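Input: one structure, supplied below.
All protein chains but one are shown at their positions in the complex.
In this document, chain identifiers A and B correspond to the written order of the chains, with residue numbering beginning at 1 in each.
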Amino acid sequence: MNEYVVEMKGIVKTFGEVQAVKQGEFTLRKGEIHSLIGENGAGKSTMMKLLYGMYPTNRGEILIKGQVMENLTPKLAIEHGVGMVHQEFMLVNELTVLENIILGFEPRKGLKIDFEKARKEVTHYIEQYDMEVQLDKKVSQISVGEAQRVEIIKTLMRGADIIILDEPTAVLTPQEARRLFEILDNLKKDQKSLVFISHKLNEVMEISDRISVMRQGIHMGTVNKEETSPLDLTKRMIGREVFLNIDKAYGKAGKTILEVRDVWVSSQKETSKIRGMSLAVKEGEIVGIAGIDGNGQSELAEAITGLRKVEKGTVLLNGQDITNLKPRAVREAGLAHIPEDRNTRGLNRAMTIEENLVAVRLDQPPFTNKHLLNKASHDTYAAEMISQFDIRPTDYRLPTSSLSGGNAQKVVVAREVSMNKKLLIASQPTRGVDVGAIELIRNTLEQAKKQGAGILLISAELEEIISLSDRIVVVHEGKITGEMPASEANENNLGLLMMGGHDKTGEISEKGKAGEHTV
Amino acid sequence: MSQSMKGLRKIVITMLVALGIGALFIMAIGENPLDAYIALFKGAFNGKLRLGTTLAGFTPLLLTSAAFAVAAQAGAFNVGVEGEVFLGGITAAYIGINWTFLPKPLLYLACFLGAMVIAAAWAFIPAALKAFYGVSEVCTTILMNTVAVYITSYLVSGPMSAGTANPQTLPVNVTLFQFMKPSSANLGILIAIGVVLLVIFMLHKTNWGYKIRTVGTNPAHADYVGISSRKVFIGSMMLSGMLGGIAGCIEVLGVHGYFLNNFATGLGSNGMLAALIVKSNMIFTPFMAFFLAVLKAGAMGMQQTTGVPKALVDTITAVFIIIATMETAFQFNSRRKKKKEEQA
Partner (left out) sequence: MSTIMENIDKIFNMSLIYATFRSATPIIFAALCAAITQQANIINIGTEGIMLVGAFTAVSVSYFTGSWILGVIAAMLAGAMIAMIMAVGHIRYNSEICAIGMGINMLAIAITKFLLKAVFDTNGGFSSPEIDPIPRVHLVFLNNVPIIKDLLNDWSITEWFAIVLIVILQFFFYKTVWGLRLRAVGQFPEAAKTAGIKVNAVKYQAMLISGLIGGLAGAHLSLGYSTQFIENMTNNRGFMGVAAMYFGGANPVLTAVGCLLFGFSDSVGARLQAYGIPSQFVLMMPYLVTVTVLSISMIAKLSANTKRQSALNVN
């Protein structure tokens, strides 16, 4: 019997054409808290879903408590003591907390559910680990922190002694996160083994015994907490890519083209709700928003472009108030937008390359004349874009679903940039894109800037932010934690601000000022 | 094999299976399936009365199937076509009877426009409820169909009644010329074909059509590029209603000459089914509608010349529809296996 309760060796997992895990390795010791960290798309969630039996592996071996697992299913994993608390809670809103906890493992009295017995068992766990839950409320009525505790109790009720938590604090307020850590501590004291998936380095440093890093589907190493630091982990997570040579001109910035004044924006997750953010972008300038994905950047881009409601505050484009205007009106005011999700937003995968290229300006001549589509003009334009941006394959009548990530992104970039708008919002413009396309896209942005556009660049790639931006703004949990010219920026000071630290002027982040939180 | 060809192949196989099952039934009652099917074909095409009946039956189905399909292009499930046919019909009847102050040509136009406006307004309600509040348009349109039928039933038995035993209105003052007497085939078929061609043209050659297709395939993308997915959704439901209204108008002006209670039962539903079978493909839908019309008309002929009752054709049609809705049956490809792999 070895020391590990879980071993995952040589794991490969593919979904269609996407390789979510290229080389997965993971071990878990009894009674430890082991954090699995990495950026979005690094493969950490997938690794654990494989452990929980939600999908079969393409290659590799999984051992639970020394036993090799063939044909893992959730039921089998549960039988071997594995429990999982998912990022999206697997709770049925219209059922009560108690009903959700016992689902699938209901104690019976004949055909009836023995609610009394269920209640007794659950109360035992509530008391043992000090978790407060209201058993008779519907899930739709309880707080997020409470819902998470319900998920944990679910795993305990099924006899889990190996518990996986997938980004548990993503949806919690700081107070609720504290409560969670106390509970995790209690569980650990009781010899439960915990896997903590996260990208929040400060928390990971606080509670872990060991930390494993994944990047782009590959296991990058496992360290003991004492042997590492947040900055060391940041480097392993983000990595150094090929430092592409961009001919950056520190040009003269013109007048202010975008002004965001004290905006408050809603979000499904607590940590990405924007509460009072202000910034400005000038013509001929690239302002980079640095921050780990999920801290309000997506919401900011959507709020500016009219895709999400601005609850308080104003957004001004070239002096014009565009707050909460429909996307069409915002675009007409002078905005172009490269969205972070090219598959849902940026492109209509079911339609052709040509149709996607003309999508935004469809109503205008020459693309449409008096409501009739002018096909010939579409053809000419598409051919031009394809050659200018080196899009392959070159047949514009093909559906975009057949394009690779890089080429698909080039279609989006081509469309948005060639409209020559004064303001360009570029959100994760090179995510999931091959090196050649990355270079082309970054050069395109640089060109646009030289021609006088103001660009708001949002990227989780620090290196991209540093190399392209003139000024850098760092966000953390919906607030700006610091600003600096790119010339002063490096991975260290940016990384610190990305994790919510203070900037050089000693300004405390807004977190501490918020009022009492009920959990 | 391209997607369209695969779809076609599946329809053909389904047809053969349904005809096969029908043959079993026919043999069970002691008749010869071959004779029966030949009689079916003849019943639809042989002679003025029969051909005319087929065409007359095809006209409303062409419109209602197109109505459902066009809404589906925008991602809307308009089960309410049934109700829209009724409301269109009663409106046309009202205008056709009462607005005699208009000269004949304008009266024709008014009937059609009135039918379209009322039917579109009727479709607006479930469309708006879905677009703004997410209320399933499937549920609301089914419920509102009954309301629509009751409204027309009240009108035709009450204020608009002609006093006859059978609830019907007074005759309208404009009718569509019936060119293949003694059948009910009328000029409405030309109007129907014209309208459907116009809709197909609109979908592929105008910017509205582009917007409808974009919203139907990816509403999030549509909003992002500046196309209001809400507006387009509601607009396409209203267009769908309009087509249903035209169908009702043609039935009143062309087939009957007045509004008859329950004149259009099933026209909307059958059209919807025709569209669903071919996944609302705008090109295939009219052909499927024609096929169903042939079956319906041919059934009468079959019943007359052989001992096979009409109800049997209805049974075969129903079996065909049921099998045809099974999307992944008769696919003969590895796609299903791949799906299973990923889901474990």
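The definition used in the following text is that contacts are C-beta pairs under 8 Å (C-beta built on N, C-alpha and C of every residue); 3 or more make two chains touch, one makes a residue touch a chain.
Because the structure is predicted, anything quoted here is derived from the model rather than measured.
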Which of A:L135, A:M237 or A:I274 contacts the chain that the document leaves out: A:I274
Candidates B:L34, B:L109 or B:V147 - the one touching the absent chain: B:V147
Absent-chain contact - pick from A:P56, A:P74 or A:P230: A:P74
Which of B:P103, B:G134 or B:G163 contacts the chain that the document leaves out: B:G134
Sites on subunit B contacted by the missing partner chain, in the whole complex: 25, 29, 77, 79, 129, 133-136, 138-140, 142-144, 146-147, 150-151, 153-154, 157-158, 269, 272-273, 276-277, 309, 311-315, 317-319, 321-322, 325-329
For subunit A, the residues touching the chain missing from this view: 52, 54, 73-75, 78, 84, 86, 90-95, 99-100, 102-106, 108, 111-113, 140, 143, 264-268, 273-275, 311-312, 478, 514-515, 517-518
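The working rule: only the chains that are shown with their structure count from here on.
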Centroid spacing, where centroids are CA-atom means, of subunit A and subunit B in whole angstrom: 46
Contact footprint of subunit B on subunit A as seen in their complex: 15-16, 53-56, 73, 305, 307, 326-328, 331, 337, 339, 344-351, 355, 359-360, 362-363, 367-368, 371-373
Residues of subunit B touching subunit A in the complex: 205-211, 213-214, 217-218, 220-228, 341-344
